[in-house]
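In this view, the complex is presented without one of its protein chains, the others remaining in place.
Just so it is clear, A and B label the chains in written order, and each chain counts residues from 1 on its own.
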Amino acid sequence: MSSYITRRILQLIPVLIGMSIIVFSIIHAIPGDPATVILGDQATPEAVAELREEMGLNEPLVKQYFSYVSGILTGDLGTSLKTSKSIQEEITPYLMATIELMMMSMIIAIIIGVNAGIIAAWKRASWFDYTAMLVALIGVSIPVFWFGLMEQWIFAEKLGLLPSTGRMNAREPVEALSGLLLVDTILQGNWSGFWDVLKHLILPSIALGTIPMAIIARITRSSMLEVLELDYIRTARAKGLSGFWVLYKHALKNAFAPILTIIGMLVGLLLGGAVLTETIFGWPGVGRYIYDAIGSRDYPVIQSGILIIATIFVFVNLIVDLLYSLLDPRINYR
Amino acid sequence: MKPLLSVQNLKTHFFTDNGVVPSVDGVSFTVNVGETLGIVGESGSGKSVTALSIMQLLPSRKGKIVDGKILFQDVDLSKLSDKKMRRIRGNEIAMIFQEPMTSLNPGYTIGNQIGEALRLHMKMNRNEAEQRSIDLLKEVGISRAEKIVRDYPHRLSGGMRQRVMIAMALACNPKLIIADEPTTALDVTIQAQILELIQKMKKDSSTSMIMITHDLGVVSEVCERVVVMYAGRVVEEASVRTVLESPSHPYTKGLIRSIPRLEQDVEWLESIPGNVPIPSEMPTGCKFASRCEIATDQCMEEEPELYEVGPGHISRCFLAREVKNAITAT
């Protein structure tokens, strides 16, 4: 088992190297001189030369790459051109905001999606099955921005139940420790702050979680239908187990592998796809941070943002791979 | 003596897109305490559907018991609520299935799967269940039971898994075990081991058993009485020796003669011509008439009842009635 984990981690090395090369070459893939592109047509030759020097563009390409990689390895993501601040310091709160939103969305999507899928499979061809699958179909079809705006209109404008934008009430700000505000408020015992943060989370996480929820529900249903036909399900029923145990103990464990695969991929989708939701709900997340950087041609920030998202994606899928082994003892680790 | 199980005029039909298939169509038989009843038939005879009907494990949307009673200790199982039926399944009636390779859940340990029934029906805790599982595994002839109990099914061979299935069936000391082709998927030498185990199990307990099989050799080895099924009906019932040595129904006769035997040497095997008719082409009269060499016009039009041929020997054939009449006349 431990050799399996070692091997899987070793296999990540070429992936990570490839990723760093791609991210590094973003800046060199732009037609023309990067410094000129960044500064615009009106820039003086002196300013361009100064920027080239500052960015190390006069060094040979290989040397530039190695100094870039060694920077990353020591935790130095470089400096933002726009604010001249260290990127890793600047990006952390944004990243944490996105992670909090994404985790909330995935929790909602998994809990509702998996259960809806299980019940739909169990009560196949019933009104529940048809309704759930119709809702799931609608769920994957509606545009996120429209859905988000509808949520805001109904729950914030008309009913006034929930706040429509931001992470917290600006007049009673919550002190950030880790940046995951729900966790931070609990650690501080700040219950009013906790409720405030939670209320702000609900609408954006539902907007972001709807598509994953629908996808998970459909995958769960089809995977469960397959497993429920198998002989050991009949064995379990012959033992006198109730439907609940047959479904949640015997069927779900074996039906979960494809669901897990999809969850891993959805995490990547959400990391990249959060931009829209973050924009609509004024969520100070990493998507919006990168989006702003693109607008101001802040290439070091764009590079770092992409690198971080890609790295998270790769590691989430590593975790998914390792979780398979918990689900299926037949997986061969040799 | 009252029978443990009495199936009366059971009709289980399957409702498919292509119409209703009467898989089991008026089947009656009894199982006495401590007895092993064989149900023999070829594919499509309805023998496995009969077993699933008793267990109330029919595929819920397609198969339905449309008529008849299944009296187990005087309680009609076909009328029980799901909750009450669950208390009988695995506890008073247990089942062993054909495919040992796929009948165990690959995701849980052997001990977990045997212990499940113990924890559910006998209210044992985790440790007690594991201890009893080890004892059961030893009972079915698995050495190193302490280790196997923590192993996953994929580490075991087919024969070992079938032993586990038997241990699982024995767990709550059921009054009746239904074994559906328990040795069919196994190799000959492993089949011999499992048959020996089943015989030992019968000797050690008063458990009744229904052995469902297509193999008359298996029936001959473990059963006392046999029911022969064809196209959803019982066509003959008698003691094992009677059925194998002096069968009455032409189907049973044909079946026995079709088997190639180790101790005989023949150039040609006798065989039953044709195939089991498909449900939509089922003849109105005797269901076997289209394959029967001695069928008369009456057989084509009218379905025979079960006639008594001798003590405890019944046969669904007009010929049997005539034989009986001839005997009583003389």
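Methods note: contacts are C-beta pairs under 8 Å (C-beta built on N, C-alpha and C of every residue); 3 or more make two chains touch, one makes a residue touch a chain.
Here, contacts and distances are computed from a predicted model.
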Hidden subunit of the complex - UniProt protein name among "Glycine reductase component b subunit gamma", "ABC transporter domain-containing protein", "Probable septum site-determining protein MinC" or "RNA polymerase sigma-70 factor": "ABC transporter domain-containing protein"
Omitted-chain contact residue, chosen from B:D76, B:D135 or B:D187: B:D187
Given B:I88, B:M165, B:M201 or B:V218, the one touching the chain that is not displayed: B:V218
Contact footprint on chain B, counting only the chain that is left out: 42-43, 157, 159-160, 187-193, 195-196, 214-221, 241, 244, 254-256, 258-263, 266-273, 275-276, 278
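The rule is short, and it goes like this: only the chains that are shown with their structure count from here on.
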For chain A paired with chain B, centre-to-centre distance based on mean C-alpha positions, whole Å: 54
Chain B to chain A touching residues, read off their complex: 55, 57, 61, 86-91, 94-95, 97, 99, 102-108, 116-117, 120-121, 152, 154, 165, 168
Residues of chain A defined as touching chain B within the complex: 124-125, 230-232, 234-242, 249-250, 253-254, 327-330
